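Only one structure is covered here, and it is reproduced in the block below.
Here is chain A:
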Amino acid sequence: MITVYHYMAVSAILFSLGTFGVLTRKNAIVIFMCIELMLNSVNLTFIALSRHLGSMDGQVFVFFIMTVAAAEAAVGLALMISFYRNRESIDVDDINLLKW
Partner candidate 1 sequence: MTEHLLSLLTFLPLVGMIVVLFLPRDNGPLLKGCTLVVTLIVFLASLPLAFNDVFKTSAEMQYVEFVKWINIGDYFQMNYFVGIDGISLWLVMLTTFIMPIAVLSTWNAVDKNIKGFMALSLMLETAMLGAFISLDLFLFYIFWELMLIPMYFMIGIWGGKNRIYAAVKFFIYTAVGSLLMLVAIIYIYYHAVQSGINIDGFSILDFYNMSMEPELQTLLFLAFALSFAIKVPMFPVHTWLADAHTEAPTAGSVILAAILLKMGTYGYVRFAIPLFPEATQQFLPYLALLAVIGIIYGALVAMMQEDVKKLVAYSSVSHLGFVMLGIFALNIQGLAGGMLQMINHGISTGALFLIVGFIYERRHTRAIADFGGLAKVMPVFATVFMIITFSSIGLPGTNGFVGEFLILMGAFASELRWFAVFATTGVIFAAVYMLWMFQRVMFGKVTNPANEKLDDLSMREMALMLPLLLFVFWIGIYPNVFLEKMNPSLENLIKQSTSKQHVAVVEVEQPSLLTLNK
Partner candidate 2 sequence: MELLELLFFYLVAFVAVLSGVLVVSCKSPVHSALALVNTFFCLAVFYVMLSAPFMAAIQVMVYAGAIMVLILFVIMLLNLGADAHRKYTHGVVWGAICGILTLLVTGFFVKRGSITGMQGDVTTELIQGFGHTELIGKALFTDFLLPFEITSILLLVAIVGAVILAKKEV
């Protein structure tokens, strides 16, 4: 029997992997993808729990998350392009204008 805990375990692993990626990678686009990974792991939890509790609310939330992710992708990638234009790099270590 596949319980909700199975899904959540997978979700937890994916989330941790995403976190690890966000913290360690230097390429902004890869970091962006890791964030997408984390978002997706959360989506999985939502849907699993939605089914477990027999409510559609969680799925509606996933729907919204996807919208936000789409918007985020559009804006985030645009940011990266404009940043690349200025610095010839999308290495996050080069995003250091706030550095003292």
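Just so we're on the same page, a contact is a pair of C-beta atoms (placed from the backbone, for glycine too) under 8 Å apart; a residue touches a chain by one contact, two chains touch by 3 or more; residues count from 1.
Candidate selection criterion: all candidates are chains of the complex that A comes from, given by their letters.
Every value quoted in this text rests on a predicted model; they were computed, and no experiment measured them.
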Complex member touching chain A, one of 1 or 2: 2
In the complex with candidate 2, residue positions of chain A that touch it: 1-2, 4-21, 23-27, 29-30, 32-34, 36-37, 40, 43-44, 47-57, 59-60, 62-64, 66-75, 77-82, 84-85, 90-91, 93
